[in-house]
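A protein chain is absent from this complex, but the other protein chains hold their places.
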Amino acid sequence: MGISRRQFLGWLGAAGAGATAVSRAEAASNKQFGGYPDSFGILHDTTRCIGCRKCEEACNKVNELPVPEQPFDDLSVLDQSRRTRSDVFTVVNQFRKENSQLPVFVKNQCNHCLEPACASACFVRALRKVKTGAVIYDESLCVGCRYCMVACPFNIPAYEYNEALTPRVTKCTMCHPRIEKGLLPGCVESCPKEALTFGTRERLVKIARRRIQKYPNAYIDHIYGEQEMGGTSWLTISGTTFSEIGMREDLGTQTASSFTAGPLAAVPVVVALWPVLLTGIYAISKRKDKIADEERIHAVAQTVADANEEMQVKLAKMKDSMAKEKEAAINLEVKRALEDAAREAAESQQVSEGTGSETPKEEK
Amino acid sequence: MPQETAQVNKSIFTPFNVIAGMIIFCGLIITVLRFTGGLGAVTNLDDNNPWGIWIGFDLLCGVALAAGGYVTSASCYIFGLKRYHSAVRPAILTAFLGYALVVMALHYDVGRPWRLPYPIFLSPGTTSLLFEVGLCVFLYLTVLFIEFSPAALEWLGLKKIRNLVVRLTLVLTIFGVILSTLHQSSLGALYMIAPSKLHPLWYSGYLPVFFFVSSVFAGLSMVIFEGSLAHRHLHHKMDETHLKESEGVALGFGKAAAFVMMGYVGVKFIGIAMDNNWHYLATGWGLWFLLELVGFVVVPAFLYAIAARDRNLRLVRWASILAVLGVVLNRLNISVVAFNWHLPSADRYFPSWMEIAISLFVVTIGVVVYRFVTTRMPIFYEHPDYEH
Partner (left out) sequence: MDALFYTLHDFLLHSKSITYMLMGAILLGLLLFWLFLSGRDEKKRTF
């Protein structure tokens, strides 16, 4: 009858064994995150870039984007500062240093952050960081809320505002499909000056460091993207101050996810504690009302009882005084009657003494 | 044929109806443009400014100003302040319409509105605060619908269902406060992901707290403000209880709002102190920030306080207008004014007239439906069958 202790312990053991069958990552609780091992990146050396825009052309071809009005060999577009657009995944911009006639050219595109703000912001998981290092977009899920565009500190994602029913968010894909096939990204392959180098991010950081070490006068001693926003797959080295070539230096090293982790963490606490707090306030308020009601009823009853008592005392007093009055009145009447009788007796005696013997003296 | 209602005797071309009609007509045309030409055909949004007034005003202000629903029902049913009971139904109606209109406005702003169920039912992006906002708004709209339904059920004469729903009042109110706390604060938290884009005087780790606290006095102020409008135009629909309680509601809510607003001012200064941003106050942006905080929070708070002390109904009503404008200003500052403050002025955003027209269209629909409901259903009066 009933479960034996042995059986119970046996079940516990089986349950425990079952729990360990859960996927290994899901059982992890590590607090340090090193990124996908051997994920790829691109190193952009702006000292080598000549602004030929071949990378833009290759990107356009590989992604089958519409051919622009101004051809890619038209370098006059560099006179304007451009940003990515819905049909332009990468742009090369020109910057002129103050004390130099030599322009600096910088390629701009999605940096494929290690902890992408866009992926963190996307409420439908349409943007994801994958093993190759690319941050890719799934147009079959995207609702078009554009929060990813708000989130991206580099202002990269663009939107097809002129599409009525199937607008997409667009950005560089790091040529993820090509990488998976063992090919180079289109821009890297087409660059004639090796201003773009493809490799694992770890190797690229080392290459960049070595290059800076070897030519300290040619480079600013900083690899942009190594730590910015928690690190990006796209790394840039330059001979010019980064903020002067359109790359913000005030973004900090914290990941975008960490900015929203705080509020996100508060949500479940509100859900768990507010019901207790609010129901508690309700219960206290209700109890207060109930006690107030009871006190009121009690007070009313007390007042009625007191009033009754007072009334009784008054009534008794009245009864008393009424009885006294009655007695006094009776006494008065009796006194009067006696006085009347006495007077009458005195009067009749006088009469009988005054008249003689005509009247028979019946009294004798 | 006998006349059915007194309204048939009057012409339907009242000034209000004409203006509302024109706005709605315009809105319908722009709707067609939006869904045939895309957002680009109708808005001034671009790749640098993905969110405009449909988010900044329709969503952010709409949600903040609809907060009267949870605030009023909480004060009556949770805190037990029964003298505010007559204010509950109008507040719940406003909140329900407000949130319904927010969802409607989202259908314009979002690229593929038919996919709005995706984050909840297909692919939840749980790392995102927008997911949290979406889930909460969806649930809260449901709660509000149920909280509103007794009025409609009474109108339809469905006694049994109505009595069943009324028994859910407390649970729904508590759930409503939880959901409201979450999504009001999360709307603020949305902007925490972009510290590089929002001016430091408005960006803070306390954004969720700012948004939640301001939603409380936004709700209180809207109840006062709408109450004053309703008294002017819908007086004939109000029963004795409502009329008797209305002054107490306005003064009581004004007093509460004054206190909450001062707490808000304190937290705002704490935000500045914690990030050591005092020096920004001495800039042009600082002046604008102080205008928003002092002119539109401190001043109405004091007006509320004076009105509460002197039992001055007129002053309370004027203060409520100022307070509501202050919340609107705050939401617009965060979403479109102080957002992207770094960008050169050529790249800054200003709404197109069509965006403004759609926002106006959405508000107008709200007012029209509000009028329809309050003139037919027991909102400002108690249905005779259910009086207790």
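We just call them A and B in the order they show up, numbering each chain from 1.
The rule is short, and it goes like this: a residue touches a chain if its C-beta (ideal position, glycine included) is under 8 Å from a C-beta of that chain, and two chains touch if they have at least 3 such contacts.
This is a predicted model, so every value here is computed, not measured.
The hidden chain makes contact, of the residues A:67, A:165, A:218 or A:271, with A:271.
The chain that is not drawn here is touched, among residues A:63, A:227, A:258 or A:285, by A:258. Screening A:54, A:107, A:129 or A:201 against the full complex identifies A:129 as the residue touching the chain left out. In the full complex, chain B touches the omitted chain through residues 124-127, 135, 163, 166-167, 169, 171, 175, 178, 388. Within chain A, the residues in touch with the undisplayed chain are 23-28, 30, 33-37, 114-116, 119-120, 125, 129, 230, 255, 257-258, 261, 264, 267-268, 271-272, 275-276, 279, 286.
Everything below uses one rule, namely that only the chains that are shown with their structure count from here on.
The distance from the centre of chain A to the centre of chain B, each centre being the mean of the chain's C-alpha atoms, comes to 18 Å. Listing the residues of chain A that touch chain B in their complex gives 83-86, 117, 119-126, 141-147, 149-151, 153, 155, 157-168, 248, 250-252, 256-257, 259-260, 262-264, 266-267, 270-271, 274-275, 278-279, 281-282, 285-286, 288-289.
Considering their complex, residues 34-41, 43, 45-48, 50-51, 74, 77-80, 109-113, 115-116, 118-119, 122-125, 127-132, 134, 170, 174, 177-178, 181-182, 185-186, 189-197, 205, 207-208 of chain B touch chain A.
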